[in-house]
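Only a single protein chain was left out; the remaining protein chains are all shown in position.
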Amino acid sequence: MTFPILSLIVFIPMVAAVIMLLIPAERRNETRAVALAAATFDLLLAAWVYVQYLVNEMTGYQFVETYRWLPQLGISLKFGVDGMSAPLVLLTGIVMFTGVLISWGVDDNHHPAGIQDRPREFFAFLFILASGVFGVFASLDLFMLFFFYEIAVFPMYLLIAIWGWVKTREYAAMKLTLYLFVGSVISLVGALAMYWAAYQSTGVLSFDMLLLEKANFPLNFQVAWFLPVFFGFAVLGGIFPFHNWSPDGHVAAPTAVSMFHAGVLMKLGAFAALRVGIMLLPEGAKYWSWLVMLLAGIAVVYGAFIAFQQTDMKYMIGFSSVSHMGLVMLGLSTLNKTGLTGAGVQMFSHGVMTALFFAVTGMIYDRSHTRQIPELGGMNKIMPFASVGFIIGGLVSMGMPGFSGFIAEFPIFMGVWHVNSLLAIVASISIVLTAAYILRNIRDVFFRPMPDNLEGHITDVTVLDKIAIVTLCTFMIGIGLFPSVMVPMVQTGVENILRLLGGA
Amino acid sequence: MLFIFAAAMTTLFMMDVEKLGRRGESYLLLLASTLGMNLMASASDLVMLYLAIETTSIPLYVLSGFMVDDEKSTESGFKYLLFGAMTSAVMLYGFSLLFGFTGTTNLYEIAAAIAGAQVSTVTALGVITLILVGLGFKVSLVPFHFWAPDTYEGAPTPVAGFLSTASKAAGFAVLVRLFFIAFAKNGLSPDWTTGLAVLATLTMTLGNLVAMTQTNIKRLLAYSSIAHAGYAMIGVVAFSDLGATSVIFYLIAYILTNLAAFGIVAVFSRVSGSDRIADYAGLSRRSPWLAMAMLVAFLSLAGMPPFGGFVAKVFVFAAAVKADMIWLAFVGVINSILGVYYYLTVLKVVYLYRMEGEAEESHPIPLTRPYGIALVVLSLGVLLIGTLFAPWFGASGAAALNLF
Partner (left out) sequence: MDFLSSHLLTTILFFPVLAALVILFLPGGEAKLIRWTAFVASLVPFALSLVIWFNFDKSAAGFQFEEQYVWYQALNSTFHLGVDGLSLTMVLLTTLLTPLALLASFSISEKVKAYFMLFLLLETGMLGVFMALDLLIFFVFWEVGLVPMYFLINQWGSANRNYASLKFLIYTMAGSLGLLLAVQMLGVAFGTYDLVALFDKWPYAATLPNVALGGMSIATVKTIAFWAFVVAFAIKVPVWPFHTWLPDAHTEAPTAGSMILAGVLLKLGAYGFLRLVLPFYPMQAQQYAWALAFLAVMAIIFGAFGAYGQTDFKRLVAYSSVNHMGFVVLGIAAAAKVAGTADAHIAMNGAVLQMFNHGLSAAGMFFLVGVIYERTHTRNLSDFGGLFPLVPVYGGILIFTSMASLGLPGLNGFISEFLVVRGAWGPLPVFTALAMIGLLFTGAYILKGIKDVLHGPLNEHWAHGEHKLTEINTREILVMAPLMALILWIGVWPAWILDVINKAVVRLF
């Protein structure tokens, strides 16, 4: 029996959430301490998994743990990571850690800042969400994957509805939850169908994805079920035309939740779509890849166009997420090595980048009480640290070489070249658009003279905020300069997918 | 077992309801009804079955009308009685016809008789319809559901909780037994499964749609319990061992959850004297624990993990998919989305809105010990079923095996 490191990663946030709920509401410091301790510990464990992951062993899943759960139906609690999910586990650790830091609740001078209303519940829900996210990334059992998937979805409702932006939170929270729920239950039916079909062909009742991978579903079954399964999950990945919950959700969510939402949750959708949709129904994926590619291509360009039109910073970032997640989907839809590798790296890269974006936007909003780009300006004088962070994020977003965005986007486009060169050219329009809106935003918010009404009201970001920013930036630059720290790992995951796709 | 548990919980809730807790008769009635339920679930003879049903129902008629000086309670009891009497008469007619055609009251012999083609299909279907009227009333299937909202609204809250859970579960037990044993073994099943599938669809959809518009929490729960009957019916329709297992599992999860929900409503209405959803505003500040319990219960009803409702729904849908009734699974899925909407709406009020004047601090909601114990037990139960579901599933499976 190996050390159950993945179970620890998954359940520590849950346990921490329970502990926090048991702490009396007035004792905020203890609550925060528990949150930070748990987040740090989880990040370290995730980093440990990442470092210990054996890139050279192409055997597929590592750190596998299995516990019997419901043997009658073949449900087991089975964890394991491959090259695709290990970076995402790390990503979740990072976002969780930085999310706690920026929602701390007091600034350097012990004045209130960040989450003030019922921080205990806030952190508890956030951690339950984190638990669910870890669970999805680590699950190798289809049932458990759904189980954690839903756990990851429902705290979002409360987090947005309670702590969100007053004007739109109810609407956005409900919209988000319903969209995601619709998607997931539709996928669920598909998963059940797979389960029974596998039973018929193999005679074994099991939700174990390693077994389902070998089930060799008949072609027409795969073709019929791929769409509901894939798109059910892809809703959470923000795929066009089911993306429209996402920007609303981003805008309404409080900062840490936006970070989680864009940084991790959207990856959850893409990841589950990959793991369940493509890996279990490879023939279906081949059959429908043109459709996915088309929609992803539309998302990429459309998202960038709409982002260009926005004046609200969060809407802008929200739509840019749609565009970037479109790139992930585009990479997935290529079904070839370069494209999938790019998609894997892009998930990580976009997660870190967008977390940083939302973190900085939150810092600005907390101080200026507006996110309208035309009403902001001159932030770099007051908060130079945050502006540098935002600029680095912007460069990643633009796909600027030397940062992780380039490392991710380049292979995606290369993958598309293999399949459809025209689409590669069309999709690349988004790069220019992204550059335009990001630069415009940087210029207006940070470098324009500060409006009079803000003068004197803005303070610099706190030390904790800075730690968060540095953490995020480190990963973006690190991967940008040394792609070999992540790419080979993702490739091991890709090899596995390609094997399922029949060596295509 | 299950019914005794439900009764015990209801007792705990009743203790603190004025005019109810202090009168010994109410406990007696409750016990009598529970006895009836146990009989219902284990009877294998038509006469026995009918007696059990009546034993269950009559105390409940009384209980729902128990608060004599409350007009609504009286009305509720009366309505329940009228509907109940009428439908059980119809059912009795069905039973007697069945006896007439087969010459026996033993369920297994009836099954043999039907299998031996002594009864024509059309006749059998007619009989089934008649019996369904009675049982449909018990489990509040559409279109025999009209009594439910009014009765729940009027009846004392703990009684309503009992009605919506134990009584319904007992109804399902009979339903499963009758259909799986008596009407299983010949070409009948395709006919009645289609019929029941349609009923299940109607029940779910109507229950959920109407629930969305409710402003009274008890009526909302009433309609939601109608919808849940629909989900459970999916398992019956699937007509397999897994189907039966999933129905039983569903009922276990549902009883725990819904009892918790009604318990919370009882606590709240005792303090605030209101059942309006809007009055739940600020609850999470007035009593975080009560709000948390409500979160657990409602999310479980909505079918979210890690609570029982999720697992139960998955099993039911799994059964449907296995039986190749994918359309029914989709109907269930779409309905559970409708469900999420109104459950979340309630939670929104609880967690998001504030009392008028933001005066939550001065309006705490005290939890008495019986309520506290009951709610904790129920919430943990819901959580346990949702996570460590293997033993429960095993028990359901064993129960289901008895049927075959």
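When the chains are written out, they are named A and B in that same order, and each has its own residue count from 1.
Criterion: a residue touches a chain if its C-beta (ideal position, glycine included) is under 8 Å from a C-beta of that chain, and two chains touch if they have at least 3 such contacts.
Everything numeric here is computed off the predicted structure, so don't read it as measured data.
Counted over the whole complex, the shown chains touched by the missing one are A.
Interface note for the absent chain: among A:V34, A:M329 or A:L395, the touching residue is A:L395. Set against the missing chain, the residues A:A47, A:L178, A:A224 or A:A435 yield one that touches it, A:A435.
Contacts to the hidden chain, counted on subunit A, fall at residues 337-338, 341, 395, 398, 400-402, 406-407, 410-411, 413-414, 417-422, 424-425, 428, 431-432, 435-436, 439-440, 443, 447-448, 483-484, 487-488, 490-491.
What we mean here is this: only the chains that are shown with their structure count from here on.
On the side of subunit A, the complex with subunit B involves touching residues 21, 25, 68-73, 118, 121, 143, 146-148, 150-151, 153-154, 157-158, 161-162, 169-170, 173-174, 177-178, 181-182, 185-186, 188-189, 192-193, 195-196.
Listed in rising order, the residues of subunit B touching subunit A in the complex are 284, 288, 292, 295, 299, 302, 304-306, 310-311, 314-315, 317-318, 321-322, 326, 329-330, 333-334, 336-337, 340-341, 344-345, 347-348, 351-352, 389-390, 393-394, 397.
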